[in-house]
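FYI, not all chains are in this one, though none of them got moved.
Naming follows writing order (A, B and C), and every chain is counted from residue 1.
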Amino acid sequence: MKIGIVVFPGTNRERDMVIAFERVTGFTPQIIWHRETALPQLDMVVLPGGFSYGDYLRCGAMAAHSPIMREIQAFAQKGGYIMGVCNGFQILTEANLLPGALLPNASLRFLSRDCHLRIERNDTAFTQGWKQGDIFRTATAHGDGNYFCDAEGLKRLEGEGQVVFRYASPNGEIDPSNSDFNPNGSINAIAGIVDQTGRICGMMPHPEDMVDPLMGSEDGKPLFQGIMETLTR
Amino acid sequence: MKVRLIIMLKQGVLDPQGKAINHALHNLSFQEVQDVRVGRVIDLEVTETSPEKAKARATEMAQQLLANGVIEDFQVEVLA
Amino acid sequence: MSKAQLIVNEELGKEFGLSSDEYAKVLTIMGRTPSLTELGIFSVMWSEHCSYKSSRAWLRNLPTKAPWVIHGPGENAGVVDIGQGLAAIFKMESHNHPSFIEPYQGAATGVGGILRDVFTMGARPVANLNALRFGSPDHPATRHIVDGVVRGIGGYGNCVGVPTVGGEVNFHASYNGNPLVNAMNVGVARQDRIFLSAAAGIGNPVIYVGSKTGRDGIHGATMASAEFDKDAASKRPTVQVGDPFVEKLLIEACLELMATDAIVAIQDMGAAGLTSSAVEMAGKGGVGIELNLDHVPQREEHMTAYEMMLSESQERMLMVLRPDRTDLAKEIFEKWELDFAIIGHLTDTGHIVIKHHGQTEADIPLEPLADEAPLYHRPTAPSPKPEPLGAIDVDVSIEQSLIKLLGCADLASRSWIWDQYDSTIGGQTVYRPGQADAAIIRVDGTNIGLALTTDCTPRYCAADAYQGGAQAVAEAWRNITATGAKPLAVTDNLNFGNPEKPEVMGQIVAAIEGMKDACNALDFPVVSGNVSLYNETRDANGENVSVLPTPAIGALGVIDDVSKTIGNVFKADYDLVVIGATKGELGQTLWLREILGKETGNPPQVDLQAERRNGDFVREQIANGVIEACHDVSDGGLLVAAAEMAMAGNVGCTLDVPEVGMRPEAYWFGEDQARYLVMTSQKDALLQAAKAQDIPVRFIGCTGGDSLVMPSGAVTTIARMKAASKSFFEKLMKV
């Protein structure tokens, strides 16, 4: 399994991602510097969290228009898998690889706390480690995670089953209007989506920080197990 | 030549910042305020000397990078 | 505009903050009237901030050595051995005044500055902490300052990708016009790759990297600088704006360069920017330095030598490189898209020489600049003794008192703050804020754990600065001990009022004395620190009142196996034991202040022998697995400690030992020191071990349920406690 983690200036959660892949799958991802002009042979590209270009302008905007993204677009065209977490999700929407946009949190404040996600479908590489309806705890840490898309886009997303992770209460109830459970105010409590092919996934929370009991939980492990099962099959 | 881009959230996109400011202004007794929308200004100093061309280029910049068409509209103004 | 309009004389020296004596000294050293740039250099190097002229004589008394101390005070940050060839590098620094002027940027640049102090020594920063003091919650400015400071700390720390894992907050009217923002950073480096600032190698190039220089923060000489640049509308703000994005690049670039053999010496440009970094590097190395300011990357046009030397633009570093490695270094900094310029070289003249536009703007001998820096033994006066405790007359029940205390400014849940700080980035955070008495971070790639805390109780210091200084150190040591880690060393941030007032100077001296005794008794040396004086608030009558004396202590502990650390969270069905003697001291307690509205009596007395004995016992029992959760008893006393552990774990407890020989308030809310509330499933073993070592212990109840149940049978639900605890920030920050 060949995973490439792309590092832009200001990316800062790449190390967390490396640790998670190593710990859960035993595979060591390679780091790809944003100035590289060609991608190596890869099964999956990961865009990790952070503040690419300081998140100045809009989160992820400048990274989305940097040269390496052309390669990543081509990689997507050829059927490659892509996962964007937090800033990576923002980059994927800014690059139009995923629909919608991430607006400032409804509270207008950065939020770093644990939340619960419900698995909406488990037939993707990213969710097959769970059962549909499973609830898991994960960390969040972002200022702009408030998922938005217009009414038509939302209908399409929901209709096609592209929502894979939703913010939920610890018991699995979904209540988009409750800020305890839907911390950033996302529309329909959407926390993560896939594109129409199911091979490109973006999510705001950080399962990669939840793979070690010492750090409080191993709830994030199934993400990486699922990816490994798909990519080593 | 100086060009100004004004970038605002599209009608229909929720603007929590505008809402918060509206609220805060009411608390300060600016009761006449009915609605607040918050956006971004980007002032560009460019070498281009033709206003038309400068405007066209700034439009390109907005489309490619500076505005996000999914949620934002923009206007271009040549300042000087 | 011409510099000639500014005549350098004693008068101007005064405007620049130099006393008549100091100005006379400058004349003697120079043997002539200094140039404007030279005067600027003297004034910043001899400022309180750079020279520690009021505190230096006393700081010397603090213990700074231990077998595990690699570098103590004098370097950019303290360095201690944490095993496996690794070192922890840490320091705390204030950004008080800037945070009042512009809370967001003031706090943000405070974080940026302390990060640079740490990574300049070769460490990768792994954790931030912040010790904050704000004005009274009802003061109209407080909300705005809290909002800006917290956003600023989060904004900078989150962006650079360093987790913010702990800190403390107090509110008091003395901080109304002068909040205290003390930022601490901790980094980890290999012991054989630690970088120092002493320059060496005559002829070696001096390199400037990072952001460009603008006219930011040129105060010291404030008014004056505006005068000789009329068109720039004298209103130029002196506020520095931080750029955490550039800081992140700077960290990566510096660490990449540090993996090579290119660097001879390196120093961040902190306060007084280019001046202090150049002077200190050359001074420490015993060499001369010549800079040509034409090569300094500049953000604004027509900057003068004076402005460039005094600018406090952020995110800049100065380095001395091996001459054959400059190309390599350039390549690295260009890769990270940072400015890189050779701006001078080392000389054998022993002078700092500044050239600009072909002119020599300054030429100062370095030795006297350092050696003859002013040093004051300012007069001290004892502080008035606190009013006696007085009669205690209460009609508020224990339960009501508890609820009131949990919602008070100094005890209420701080989650509103820490929720805005990324505390998990890096994937090494074992205990976040609110989960343990000290934050616990694993050192990446090892099992080593670092325990980090900041502590100080200003109201104790105000009542008795000696006891307060000792108490701050003891509490920090206790907080680390309560996690199972071994306390190693201290960084301090001494925040006081105007040292020219004898009572303030008396507080400074007494607090340092208290710190010294505690550090000695606890084997807890001071390895770095910072002093911030002249912190004053103008009161309603227009008088300047000093802030409460606030010697903030930041501390670090270590444990070889991080999985052995414990938190302060209740789980169901354990026994609860108090370790340490309860005498029921009520002087200066929160209970007294919040319930009776009195701030009287002596603060709880620190018994350093008891601290040491009780703490060593607790650590031993944690290592043995006998103690499974632990919380030190401090602000609010025993009952508040139990309530905090209950709220953290969502598990209640039944307290079934009635208080003995004292009024219940004294037992439950007294703030006697050297105590821990611990949770165990091996009560008998614990009690026996304590007895064997003559440690005072007392079984006080069991955990379980969803409420706190008093011996009287009175029940307080966790939900109610949590609501009270949350209400303070909700109310304060409500839009």
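Note that in this section a contact is a pair of C-beta atoms (placed from the backbone, for glycine too) under 8 Å apart; a residue touches a chain by one contact, two chains touch by 3 or more.
No experiment lies behind these values; they were computed from the predicted model shown.
Asker: Suppose a student sees one copy of each chain kind; what stoichiometry should they report for the whole complex in this file?
Answerer: When all copies are included, the complex reads A x1, B x2, C x1.
Going forward, only the chains that are shown with their structure count from here on.
Asker: Need the CA-centroid distance for the pair subunit A / subunit B, whole Å please.
Answerer: 29
Asker: Between subunit A and subunit C, what's the gap in Å when you average each chain's C-alpha atoms?
Answerer: 36
Asker: If you average the CA atoms of subunit B and of subunit C, how far apart do the two points sit, in angstrom?
Answerer: 40
Asker: Scan subunit A for residues touching two or more other chains and write them down.
Answerer: In subunit A, no residue touches two or more other chains.
Asker: Would you please write down the residue numbers of subunit B that are in contact with two or more other chains?
Answerer: 20
Asker: Going by the contact rule set out above, which residues of subunit A touch subunit B in the complex?
Answerer: These residues of subunit A touch subunit B: 57-58, 61-62, 65, 93-94, 99-101, 103-104, 106, 108, 146, 148-150, 185.
Asker: Going by the contact rule at the top, pick out the subunit B residues touching subunit A in the complex.
Answerer: 12-14, 16-17, 20, 64-66, 68, 70-71
Asker: Which subunit C residues qualify as touching subunit A in the complex?
Answerer: 151, 154-155, 158-161, 243-246, 248-249, 335-337, 415, 418-430, 442, 444, 562-563
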